[in-house]
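Every protein chain but one is kept in place in this view of the complex.
Naming follows writing order (A and B), and every chain is counted from residue 1.
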Amino acid sequence: MNRRDFIKFSAMAAATAMARRKSGAAEAGPGEASNGEGNSPEWHKAPCRFCGTGCHVRVGVQDGRVVAIQGDEKADVNNGLLCVKGYHVGMILYGKDRLTQPLLREGGELKPVSWDKAIDVIAKRIMEDPDAFGFYGSGQWTIPEGYVAQKLMKAGLSNNHIEPNARLCMASAVTGFVSTYGVDEPAGCYQDLDECDVLIMWGNNPAEMHPVLFSRVIDRRSRGEKVRLIDISTRRTRTTEFCQDYLEFRPQTDLAIANGIAHLLIQNGTFDREFVDRYCHFRQDTEPDSLFGKPMSFEEYRQAVAKYTPEYVEELSGVPAEKIRMLGELFGRRDLRITSLWCMGMNQHSRGTAINRLVHGIHLLSGHFGRPGDAPTSLTGQPSACGTAREVGTLAHALPGGRLVAKEDHRRQCEKLWNVPEGRISSKPGYHTVKLWEKFCTPTNQGGDIRTLFVQVTNPGQSLPNLHKHFRGKKGLEDKFLVVSEVYPSASTELADLVLPASLWVEKNGIFGNSERRTQQWYKMVEPPGDARDDCWMTIAIARRLYELGHSGMKDRDGQFIFAMKNDEGEEVPIWQWPHYYDINVDKRLYEEYRPFTWMKHKNVAPYDELVKARGLRWPVVETDDGGWRETRFRFSGFDDPFVEEGKRIQFYHSVTKDDRALIWFNPYEPAAEEPDKEFRYWLCTGRVLEHWHTGTMTMRVPPLRRSMPHAYIEMHPDDAAEEGFSNGEVIQLMTRRGQIEAPVWIEGRGRVPRGSLFVPFFDEHRLVNLVTLGAVCPISKEPDYKKCAAKVGKVGSSTPAMAKGPEVRP
Amino acid sequence: MKESDELNQYRPHKKATYVVMAVILTAAVSGYFMGLQQTGSTIRERQSDSVVPSQGTRRDSSKDNSRMIKGGSNGPPTAPSYSEMAASDRGPNADWENDLRKLTRKKPNLFKQVEPSAQARQAVVEARRKLRAFDGAPPVIPHPINQTSSAACLSCHNENTEIKDRLAQKVPHKTYQSCTQCHVPTTTDAPPMAGDTMTANWPTNRFVGWTNQLEGKQAYSGGPPTIPHTTLMRKNCLSCHGAKARLRTTHPWRQSCLQCHAPSAGLDQHRFLSEPFPVSPKTRSQ
Partner (left out) sequence: MSVSGLVITLSEEPSARDRALESLEAYPGIERGQLSDRWLPVVVERPDDESGEAVFREISLLPGVEYVDVVFVHFENADTKQGALGNGQTKGMHGSPQVTAASNR
């Protein structure tokens, strides 16, 4: 631009601004060009699409496309900060190979079909054999998406085979909360991270997996605050670097460490006698294990944990006895605020329920509960694992709002709220995830009684454990039919018989629920590509087709379609027809229909219109005298929870024992389901990395993320590598009893494993570590252990020909 | 071949080895004593030397590392005396610096006249864009990093640090503790895989990032331009516009930038009337 042009430009800018001001255009909404920022996009609010932290982002939209992302400074969760995935979340919409049309497998090949045909095919498969149909969703389902799926299955098809992938990540946390407090989800909130003096991370790497929350803690140091970080882990990670203490334990012995702390609290007399007397009972497991166990006395409890002396714990775990004493002393101090943080390390554990109970137990025993900064807090890995999977209860045994299919009164309540005839809901729990897939991959004549499976918003072809058994077994089973709703080709679409192109994130309306009970709403901002459509719509369209085919379950008590919706004028809107789907706000109607379900367990979620105004609200949200709505930060604490009776400091008002008391559990240390031996001499742990989210379907298509972390690797101790004769970067074979993969060794890389351990991230669809992981599950939560199995390594070609390389998913 | 033959073969070499070893030994012993003979004067001179060498006494080319190569005022570098080594703090390395922050640097001339050229500016803006997916995205890191430590980042990025022809820009936002949370290397440090076609064949992305017009509005020619970008995460103006920076202002001596240059409420999320705060109680001030 030369000088003359510049002057002319300035002149025009001034004149245009004035003209707009005169015409009143300058008063228009955000993103208007009148305020001097020329081509500024229009900004909208949305929660991030990735993890369970629930950061709010500002989405910059221009010409119908997402063009920029900012951290939302008004959001309490993240205060304007994001992580590298969050900053690039807008790019997930624009990967070049987005699925844009329904594809049906004919003669082994996926061929384009119309939506009508696709919906018809699914509906007819269901009509054929309604009980052999399974619905597999995820913690990335929005609340309305999970809710319609739940209603279709349980209130429509009287079929309880509905599961979320959250079974693979959160189930042990749920059973931990339910068996301890009688009700699911953390009592505290992220404010605990601002106020704790000590933060203990149990097998947790928040520096990479929940970076924004981790920054929330460590940035306190920049402000001169002191916070002691303790990393109890099986490998050194980026988190370790920020910690004062690193306690490296032998996998599975976290059970012993927790019991060791309990023992010290009692032996030293430093447990909180008053808290325990007033608010707790003691519990132990039955034979076989059960969710609620059987009572035990304090004396019995004392004797049970007495075995776990620091020396014995050291012997089991390898953590020096003095470090165990240090933990015991910290928990014994009431002047400190202690927060425990965990995620997959404790949940994906063949004794996941037990370790969850034990960590709650030491917090209760020591009275480190219920004050800001004193909290046992579990984090979630998916944006709506809490909101959808747990609260809407899209699990084989659950009903919305913390109800169970096995309980008659719960079924009656749901039938009433759904206005379906009594007895519509089946009392028999469906198959849990691993079982569901096992049944799907077993020939029908050998007891594989799941024949049609509909997968939404998740990638089981990569994320299920022991994929040969639980996913690839489907290959060649002619009467099995896999429907996958996806945004990109994935390891799951590879075996799908019908692929449905889905809308993603801000291409649709949505509501998520994050790790701190915060319900977050957003509006559709851009159009989905091609013929991609909302998952919520797909479910409703299938239901409508079933209704047309005469399935009686698709009618309520009054003979109306179960998803019938009216507009403000009282006219029915055919929302099952895509062009009419956005005539009304379907999300809002479904959510408002769901809201009364949340009242029984006092998980009152906020009205939709309040969510629109807020950056999420934490339930229970109650109406105040002045007509406003108030959220709750600290559940069960008298100073904050509106449902705690006047004058009580703590009240566990959904207590298992019905007397407002929580349960302190004893569970013994038990060995892992598979441990290293002479032949398979390494522990194998799997997990995530900062750059990629879960199976990488979205993040591997974001160039800055992929360039930073392009493929999976095998983390190995340098001495082990030297002994095996591997050099850094050498591609080697990793084998377990279930299969093998090839990947490069990375020594002294992102994390550092101790001798005898390996770590492999699971985001890489070309190096599927889940081909080799173990399918063993926690007996109570049915969640698989992805963190521990036995493996061996060798030079490429050293063993039998590769059983399985990564899938070729490109169409 | 018999064993004795084998030994015979090595005999001539053995003689040569003795000679070489004798030479090395002589050199080492004489070197040690020569070192001891050196007076302490050189060391004293080193210790009294100011941290920043006085201007003009060093050749320009050695300015940045002048303190590593020390000698008399103009003479050649002198080795330190061995006898003094043990006594000094860190031996002969006492004033060697591997901390880039402590290297002597040219003081920027705040009052240097600059004639901003449109091309130069465009080049900087283009280079800048290459590291960002869109305006406002955290830039990727164009060099290898320490995978497990954030402390290493600040050794260069704590200030605008010039290293040869490159500039490590000062962090323009308040220093968070975990740099790699937002900034990732543009190429991985993970070992590359030979013949890795699977990874290389990932489909590309059609995302088109927002690029700001990047030109402040002036109310009139000569008026102070408004800030054309968000100030979110860019609170420290001098990081990009300071005396050393590539987008240097014409007046880096002035410290209060926002006095004249107006930010945008829309870009900075301060348009409260159209976007009210959440209705929930503000929780931090419990």
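Heads up, the rule we're going with is that a contact is a pair of C-beta atoms (placed from the backbone, for glycine too) under 8 Å apart; a residue touches a chain by one contact, two chains touch by 3 or more.
Nothing here was measured: the structure is a model prediction, and the numbers come from that model.
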*Could you run through the displayed chains and say which ones the absent chain touches?*
A, B
*Sort through A:Arg4, A:Lys658 or A:Lys678 and give me the one touching the missing partner chain.*
A:Arg4
*Go through chain B and note every residue touching the omitted chain.*
217-224, 226, 250-251, 260, 262
*Could you list which residues of chain A touch the chain missing from the display?*
4, 7-8, 10-25, 36
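We take it that only the chains that are shown with their structure count from here on.
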*asked:* Quick check on the complex: what are the chain A residues that touch chain B?
replied: 1, 6-7, 10, 13-14, 29-32, 35-41, 43, 45, 58, 60, 62, 65-74, 76, 80-84, 87-88, 90-91, 93-97, 189, 191, 194, 207, 211-212, 214-215, 218-219, 221-222, 236-238, 240-242, 372, 610, 613-618, 628-631, 633, 690-691, 700-711, 713, 728-731, 744-746, 748-752, 766, 806, 810
*In their shared complex, at which residues does chain B touch chain A?*
118, 133-138, 140, 147-150, 174-178, 180-194, 196, 198-199, 201-210, 212-213, 217-221, 226, 228, 230, 232-233, 262, 264-267, 269, 271, 274-284, 286
